[in-house]
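Report on the following structure.
All protein chains of the complex are present and in place, except for one that has been dropped.
Lettered A and B in written order, each chain numbered from 1.
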Amino acid sequence: MGDKRIRITTVSQKYIMALAGIFLMLFLVVHLSINLLMVVGDDGKLFGQAVQFMLTNPLIKITEYVLFGGFIVHILLGVILWAVNNRARPVKYSKSLKTENSMFSKYMIHTGVIILIFLFIHFFHFFFVKAGIVPIPEVAEGDKHDFFSMAVVTFQNPLYSFIYLVSFVFLGFHLKHAFQSAFQSLGLNHNKYTPAIKFIGTLYAIVISVGFAIIPIYFYFFY
Amino acid sequence: MIKLDSKIPSGPLSEKWEKYKTGLKLVSPANRKKLDVIVVGTGLAGASAASSLGELGYNVKVFCFQDTPRRAHSVAAQGGINAAKNYKNDGDSIYRLFLDTIKGGDYRAREANVYRAAEVSNQVIDHYTALGVPFAHDYGGMLDTRSFGGVQVSRTFYAKGQTGQQCLLGTYSSLSRQVNKGTVTMYSRKEMVDLVIIDGKARGIISRNLVTGELERYSAHAVVLATGGYGTVFYLSTLALGSNPMAAWVSHKKGALFANPSFIQIHPTSVPVLNEYQSKLTLMSESLRNDGRVWVPKQKNDKRHPNEIPEEERDYYLERQYPAYGNLVPRDVGSRAAKERCDAGYGVGDTGLAVYLDFKDAIKKQGKKAIENKYGNLFEMYEKISGIIPYDEPMRIYPAGHYTMGGLWVDYNLMTTIPGLYAIGESNFSDHGANRLGANSLMQCSGDGYFILPYTIADYLADDIATSKIPTDTPEFEKAEKAVNERIERLVNIKGNETATSYHRKLGKILWDYCGMIRNEEGIKKGAKLLKELEEDFYKNLIIPGTGAELNQELEKALRVETFFEIGQLMCQDALNRKESCGAHFREESQTETGETLRKDEEYAYVAAWEFKGEGKEHELHKEPLNFEFVELKQRSYK
Partner (left out) sequence: MKVTLKIWRQKNAKAKGRFVKYKLENVSPEMSFLEMLDYLNEQLIKSGEDPVVFDHDCREGICGACGLYINGRPHGPEKRTTTCELHMRSFKDGGTIVIEPWRSKAFPVIKDLMVDRTALDEIIRSGGYISVNTGSAPEANSIPVGKHLSDKAFDAAECIGCGACVAACKNSSAMLFVAAKVSQMAFLPHGKPEAADRVQSMVKKADVLGFGGCSNTYSCEHDCPKGIPVEFIAKMNREFFKAKVCKQKVE
């Protein structure tokens, strides 16, 4: 007997969530590898070339839209799941749950929201400039694609550097759960491979957050 | 005057059921949905009967007092389920399963019924397997079996130590399927409190809604009781706390004869009583006796730690008394031996009511790992309950009430002496005689529900196809409901100061002491008298908070305890009447020179079926003679 009230089951939502998440995680790898070119010590030459490539390659252009879709789906579903799940327990326990497993998973919505806020700040500094929503900062001398100069200004501001660093820590927490969780959601849990997936997941979370953190630290202390 | 007609068909043993089946009347599919059947109880027997009847197209109403049908106490059966598949090529057959069961029951069961149970056992295994019951398989993908107490073949199918759970969840799933289809209506948290009889036929029940306290009327063309046994009469038993015989007992009082009430199996290996508020005894599987050695100190009241008692000061009394079978004697023998030692003052633990089950030698010989593989989950369970780690020191065990062979008298159709009232599974007396063999209970319950009742009930219902829905606003329903109400009012208004549980504990102790494992005339009489006195006190001093018109767990208990007082009296009467020892019924007056059960076949080879003659009146005994056409009666020996 069908019930019209629920069109997409929570399991389908999880699948979509996991696929979007994996896509975003791949994006982070690309994003990080390009960004790290900033710290090679050539005043952003290599980085500039990479940016040029990204801006001109039509495939990347298309991917950019997909990426936006991915973000929106991921965020929307995250909020929907959170709302549905919250409704499933109208009366809360007086003693909060003492769960020993996977504490990161409990705070996905929280870390997610922090990352979302960070995303806005981040967009103000870079993406919105490119999109023409925010005026081009002086240092960029009218070049809206001179992300290197923009980064220099941004990260020499201690407040912004601090915000970025903190956000990367939360991003790490988010990813720590996200990585293996995505595999679980997709049904890929196998006693042979899951320990490896969990290990790689932790490694991934550390590499991404530490990797991104290098940039503000480099510009603040060493540039 | 009731005349017992067992309706056992004539002819050779192996052809009885097949021939009889073909002679039974049928109900056409179109007529089935016009017929209502009430099934009370959702254990293996009830759920299997209800789902099968639902599949056939009858309009079935199922009742259980628990919150969901999956809680029924069949869930707790551990060891396994027997079938005569002969997969092990070890010479098993339907006949051998029949023979073992008759012998194990100490020749107090009906040949025809037992043979039929053995006959349908193979189909039961087929059906459970198809339902997705994960029985143990061997590496080639075929079903595995193991051996069990009292037999020489390996015919027990199992799912680790949780066979009952797995079988029950199998039947529960098919029941759920029928509920989904609408052929079966499930009534949970409703307890049957009375049977309604119209024109001499069972036509409905009164149930108490355990959430609201309301009394509700349900009618049907036939009523099936699958309500289990009355082992909780001892208060402390291996059964669930809710297990109770009230439905069977109220039916008994409405005219269904009660057979062999004194046949109660005491299981030898349960965790002993540890505190005065203990509510339950947990079974430790019989299989432990394969490697564990039972002993007590040679010195009375020896309070030393078991590990400090040297080998030469230990009395391995089973090995001493029964050199041939040793620790593997049948349940009744093992239980009595433990009681005898403890009564003589050799018992261990704080209460002195326990013996040791020691794995020291097995661990030394086979290694801890091997023992862990075999019994790991049981050891863990024991540790949880007692706090003692059985790898380091011996387990303490003691016998506990476990299974009731007695129950409502039924004929070959599984119908009681009330037309239209059926009793299946443990609630009837049929197949186990005076002692049940391990793994035979799941077999019988499932066989009754899946492959016997659906045939025999049709034969009865075929005459009822013209009877329209039974109305519930009749004087009969009115009267029954009023009587229940009065019963409840009476209990609620006593307003004394002792709880139902406290009475239950006391009455259980009386029966355990005087009508338990070892019985004698004087003791039984004394027990019956003490019981009577306690019952009088019960009606003066019981306390139930609240009213009958609400969720009231104390009232539920009190109603059941009321039943136990009455059934306890009948147990005593039956035990007193049977001046022989057989199976679990051991009368001190009737024992061999070496202290074993001594049957008196000329006088007692009958089923004692008791008729209720009214409140305050003596029960009347009806005898159904047991004619053994196919087996020869022998004395059991385990020396």
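In this text, a residue touches a chain if its C-beta (ideal position, glycine included) is under 8 Å from a C-beta of that chain, and two chains touch if they have at least 3 such contacts.
What you are looking at is a predicted structure, and each value in this text was computed from that prediction instead of being measured.
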| item | value |
| --- | --- |
| Given B:K16, B:R32, B:H73 or B:R331, the one touching the chain that is not displayed | B:H73 |
| Of A:N35, A:N157, A:Q184 or A:T202, the one touching the omitted chain in the full complex | A:Q184 |
| Contacting the left-out chain in the complete assembly, out of B:A117, B:L169 or B:L442 | B:L169 |
| Residues from chain A at the interface with the omitted partner, ascending | 1-3, 5-6, 9-15, 81, 84-102, 105-106, 108, 177, 180-181, 183-191, 194 |
| Touch residues of chain B, complete complex, unshown partner | 48, 51-52, 55, 66-73, 75-76, 85, 87, 123, 125-143, 159-160, 162, 165-166, 169, 172-174, 176-177, 179-180, 186, 188, 211, 238, 240-242, 274-280, 282-283, 381, 384-385, 387, 450-451, 454, 497, 499, 501-502, 543, 545-546, 551, 553-554 |
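Here is the rule we go by: only the chains that are shown with their structure count from here on.
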| item | value |
| --- | --- |
| Distance from the mean Cα position of chain B to that of chain A, given in whole angstrom | 62 |
